[in-house]
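Have a look at this one before I ask anything.
Just one protein chain is left out here, and the rest sit where they should.
So, subunit A:
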């Protein structure tokens, strides 16, 4: 379950950055398909519904459900290579300046809050002020940060313009803007305060006043997370009716701009605390749809056997890799990392750990194989595939100076060597994968162990503190190219990108637990600084991005800061007994909350 939540959260995180004008419109249905039916599903981002939670989209235990009664300006498609494609949300359309200097957003002309009052540009402006307190790539308190907004202008009641600080622009600026949650000013202005924009302006300068303003905004951010607006005022297709420990029930918002095409009268979001509960719901045919959930093969067969259930698969911009702490011997030696890559049979690992939710990585490129095919083209085939080859592994280990004593590999000085792999305890597929890798390595004479950590936050903390030799690490979090490579050549590996200036922290300092060398020698490329190349991805043209992506993929393939194990497959479930019109395999809609399918008018009640 934890893994489900983490992956869904990371998918959301991957959706951070923006571009072109669009004429995306909700699907016309040609008639009211409003059957009096209840659509039942689960919200993968909200395991453990809290009946006492406020209707606050910023509260982790709040009862605002994204896509249903919580809305964003637009819904990011997570296209394979273009991070700036969206479906409409609060915004009907958007226009991005050719030089990315601004984005002008036109709101849905007929959209209203659930009390009947119109959604205005002032609501959006206040929501942007809140975004500054919560952290967002476009709305950041850090002075001079890349891709941040310099000005927010209300053009008219339904139009707002956000301008980028061109001192340090990024191509994904519009994405950061359009990914903003929108809340009603009438319920939130009191907590935000009238002087919020003065504080934001002050925070984005230097000096003592600026520091005080930043502290004020950080504290305000905490207040916003804890705020209880008292009632649910929704600009989405639904509004909260009631919630208890087993489910949240939402009723249709008749004032929603596309209410005529919203088929289900109500939506029921069932509570779950573990994957097995979702499996049971699916087997019982309770769910009309379910987001990604890891499912054992036998359970999958049973789910498929339920009348109306169907399994849909799509692209998921998430990859899992075995990451090394290069501050620790012998992982500082590239030959050791390469030797291990030759020993690990990735097909076997995927078969054991994630047969339904993953595809074995074709190689280590740092990019999900589907996106890699788009970014790298034929060059993907030229990368070293690291197919399982014990002889090559032995060569690499010998090149690293390791010794074989009997049938066991030891360190160069003859001391025992044990590959210690870490994973959070609740991530059953990660633990299963590591157990399989352990078995494979032991079979090849490399001693290994699996060590679990109580929970994911502790795992992240200990990993950042450099306590682990190796551990699983999510990479390739696309589609924005910078987001893809910052997972392996970003802060966790020493490169800090502040205000567009890239600096490198020594291993063990400021969260650098991966500890790669600052410059890497790559065949055909010479000396490469991968952190600087990654930072450049933010600001260059798409063609230049392609060239940089290839260089970075080659670097990741040669230097192996991680061994790419499997690329996640977005396996979802739909039940066509009560509703139809669901997105098909490989649809970009599979990467969005199911409430977005409904609000766009795609889901129809079965007649």
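Just so it is clear, a contact is a pair of C-beta atoms (placed from the backbone, for glycine too) under 8 Å apart; a residue touches a chain by one contact, two chains touch by 3 or more; residues count from 1.
To be clear about the criterion, contacts and distances are computed from a predicted model.
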{"item": "Undisplayed chain, where the name is taken from the UniProt record, one of \"Peptide/nickel transport system permease protein\", \"ABC transporter domain-containing protein\", \"Nitrogen fixation protein NifU\" or \"NADH-quinone oxidoreductase subunit G\"", "value": "\"Peptide/nickel transport system permease protein\""}
{"item": "Hidden partner chain, touching residue among A:326, A:436 or A:470", "value": "A:436"}
{"item": "Omitted-chain contact residue, chosen from A:343, A:450 or A:514", "value": "A:450"}
{"item": "Selected residue (touches chain absent from view) among A:299, A:516 or A:557", "value": "A:299"}
{"item": "Positions on subunit A where the hidden chain makes contact", "value": "274-276, 279-280, 283, 295-299, 301-302, 348, 351-352, 423, 425-426, 428-429, 431-432, 435-436, 438-439, 442, 450-454, 458"}
